[in-house]
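One protein chain omitted, others in place.
Presenting subunit A:
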Amino acid sequence: MSVDGPSYFLASLRRRMPAPIRLRELIRTIRTARTQAEEREMIQKECAAIRSSFREEDNTYRCRNVAKLLYMHMLGYPAHFGQLECLKLIASQKFTDKRIGYLGAMLLLDERQDVHLLMTNCIKNDLNHSTQYVQGLALCTLGCMGSSEMCRDLAGEVEKLLKTSNSYLRKKAALCAVHVIRKVPELMEMFLPATKNLLSEKNHGVLHTSVVLLTEMCERSPDMLAHFRKLVPQLVRILKNLIMSGYSPEHDVSGISDPFLQVRILRLLRILGKSDDDSSEAMNDILAQVATNTETSKNVGNAILYETVLTIMDIKSESGLRVLAINILGRFLLNNDKNIRYVALTSLLKTVQTDHNAVQRHRSTIVDCLKDLDVSIKRRAMELSFALVNGNNVRGMMKELLYFLDSCDPEFKADCASGVFLAAEKYAPSKRWHIDTVMRVLTTAGSYVRDDSVPNLIQLITNSVEMHAYTVQRLYKALLDDISQQPLVQVASWCIGEYGDLLLSGQCEEEEPIQVTEDEVLDVLEGLLASNLSTPVTRGYSLTAIMKLSTRFSSVNRIKKVVSVYGSSIDVELQQRAVEYNALFKKYDHMRPALLERMPIMEKTATNGPSEIVQTNGEAEPSAVEAKHPPPVAQPANQANDLLDLLGGNDVVPVIQTSMPTKPASAGGELLDLLGDLSLSGPAPAPSVPSSQPPFLLDGLSSQPLFNDIAPAGIPPMIAYNKNGLKIDFTFERANPNPNVAVITIHATNSTESEMTEFVFQAAVPKTFQLQLLSPSSNVVPALNQGSVTQVIRVLNPQKQQLRMRIKLTYTHKGSPVQDLSEVNNFPPQSWQ
């Protein structure tokens, strides 16, 4: 459009609207707005004006309007109606238009919208424009926000420009190529020829961008990496020139020549030298030179040193160089500049595994960083400190770390606590120290400790047999002080339940034994039950602990009372436990001592840190079970103990509880044989329990099959055992909804003249099965088939293997005890298929 002379005036006369206000004018106006509402009003007014102007297809002011739109967009207002206008500007021949148009495209358009593809043709034309600044605009836009489609279409043009001798364009083309490769990695190959002599350029801009391009290619393709290894000497030479050359005003930053290029070269060298001996060898000297000669008084020098250190650590450098690198990091740690310290800690964390000893030398400085004010530095220092703990320094380090735990921000406490536990577990110099450390964590950061620490700690305590008295005493005292920290309270309750007798007897050797009465202890535990601070899980622990004390204390009546009170608790979990414990008192009192016996030593699983799901019977425990139970249930397979389940208290109504093929053996004798060649895991050295039938959950007194909605699958019943007048029939049902579960009801009948009393039925299954025995209807089998004892067995058979079972029967007949073992192999196929 011609804009001189008469036509201009004519045009202006023809103009219906006044000229849109200038950009700066608008900015000034908007800034005078005193409220958000006022601003919004102004913006809306201007937007309306701009919209009309766009509608009129006014070429003259389009540029100005779009610029204003971009300003308003930055303030947060919608500007999408300007997108097409940007495209029109790009297509214009005026440089101003293009400049604003491309800027608008970069700000308003994005590759999710199809509109952006309309740009492709314009960009293509502009890439071939006669003016290099226009070409530059196009390259910049493409390299900044080009979509994969655009990149595919225009890669050829970019490649062409990569070979031009015009360094202004060449450098831009290189970075544009990087973007193309990121978007469309398959196109990488086509840029290979153009890279041939990129490094021979003198122009630093081209050198820098070329190194970036080479880096990108090497990172993406091992072939490229191998191909470009030959450039190492050239890169080393360029770097050397930069360091050795005198002052170059154009590229100087605080006395260092082109630090940006140096850093990029170092990074490329790192990639090329990694896992390659020859390349690493070739760069050893220059790295040493940079490391020793670089001025460290300013950030820029340290930036180069930092990159050098990273490179030294990553390539196959000789040990002298590595030590040099670590020492540089050590010096960084003492630098006043926080940023440098931060960077040092981060790097040390990366190298602590490989160069442990070298990093150890800086341990005290690192520990000092724990006291830094900056959160990021503190965190790094903490992680690094934990990495540095070993058998020699554990006492000292722990002291520092525990002090840190006391005073650090809440966001650190969980991680720090876990770290302390881990380190203590690995390097504890003595059991006493270990327990003390654990106690310290529980008392200072008890509410931040992870849930899974509780089972781990309980296991630790159980296994530290000689420390039981000391531990329970300390925990008891801690409870007197503070009952708000749940993990502490849970561990303490458990311990008191287990070792309450030791507490009373004042057997503690490690410190002054406290004098405490049964009532006082029960007061504390009942207090936990009643307290608002206790979570439901904690209450469960407390109730169970109180129950356990019924075999250790003499105040059984008091305990009975508590248990019966909670039988009507609103909390279903508590209620269930209380009801079961009640039942224990009433109906199974003879079993109570055995059931509530002291826990055996638990074998450690290969856990590190948070305990994983533990294998039991070759199957994983359902995690729902783990979450709520004290450790026993989450413990090694070998334990498989009825006791565990009972003591843990179960809420696993719908979940199949792991049962015990390895029944607690009396003196390890018979049951071992029972299970011997059913290929079960070896039973544990568990304390003896004569009977192994826990009064299980649900209403453990019922002999009804659990699920009444079982569709009888029509599986024929079978005779499992028939000897000496005792006959045991098995009837089958399939449990809905789980088809892997077979529900077997045993019917024991007695055809002799005298009844069989104290009848106990036990069963064991091979490893791939899980068994659950519910409680029997009674333990007297009436004589002359006048009645039967029924009991329900649930077998989980996920692998659909052939069901086999060993059973053991004990009863008293005519005054003498009878015991028999038998195998049941004749299960009908439908029961396990």
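Everything that follows uses one rule, which is that a residue touches a chain if its C-beta (ideal position, glycine included) is under 8 Å from a C-beta of that chain, and two chains touch if they have at least 3 such contacts; residues count from 1.
Please note the rule applied: contacts and distances are computed from a predicted model.
K.L.:
From the names "AP complex subunit sigma", "Protein transport protein Sec24C-like", "Glycerol-3-phosphate acyltransferase" or "1-aminocyclopropane-1-carboxylate synthase", which one matches the UniProt record for the unseen chain?
P.N.:
"AP complex subunit sigma"
K.L.:
Decide which residue listed in A:A48, A:A226 or A:V375 touches the omitted chain of the complex.
P.N.:
Candidates A:A48, A:A226 or A:V375; residue touching the omitted chain: A:V375.
K.L.:
Given the contact definition stated above, which residue among A:S53, A:T120, A:T209 or A:T351 touches the chain not shown here?
P.N.:
Candidates A:S53, A:T120, A:T209 or A:T351; residue touching the omitted chain: A:T209.
K.L.:
Give the residue, chosen from A:C47, A:L139, A:A594 or A:M805, that touches the chain omitted from the document.
P.N.:
A:L139
K.L.:
Which of these touches the unseen chain: A:E250, A:D409 or A:E512?
P.N.:
Considering all chains, including the one not shown, the answer is A:E250.
K.L.:
Just name the one of A:A155, A:L214, A:L268 or A:V300 that touches the chain not displayed here.
P.N.:
Checking the options A:A155, A:L214, A:L268 or A:V300, the one contacting the hidden chain is A:V300.
K.L.:
Mind listing the subunit A residues that contact the chain we can't see here?
P.N.:
So the residues of subunit A touching the missing chain come out as 3-4, 22-24, 27-28, 31, 60-61, 63-64, 67, 70-71, 74-76, 94-96, 99-100, 103, 107, 110-112, 131, 133, 136, 139-140, 143-145, 147, 168, 171-172, 175-176, 178-179, 204-205, 208-209, 212, 250-251, 253, 258-261, 263, 267, 299-300, 302-304, 306-307, 310, 338-343, 373-377.
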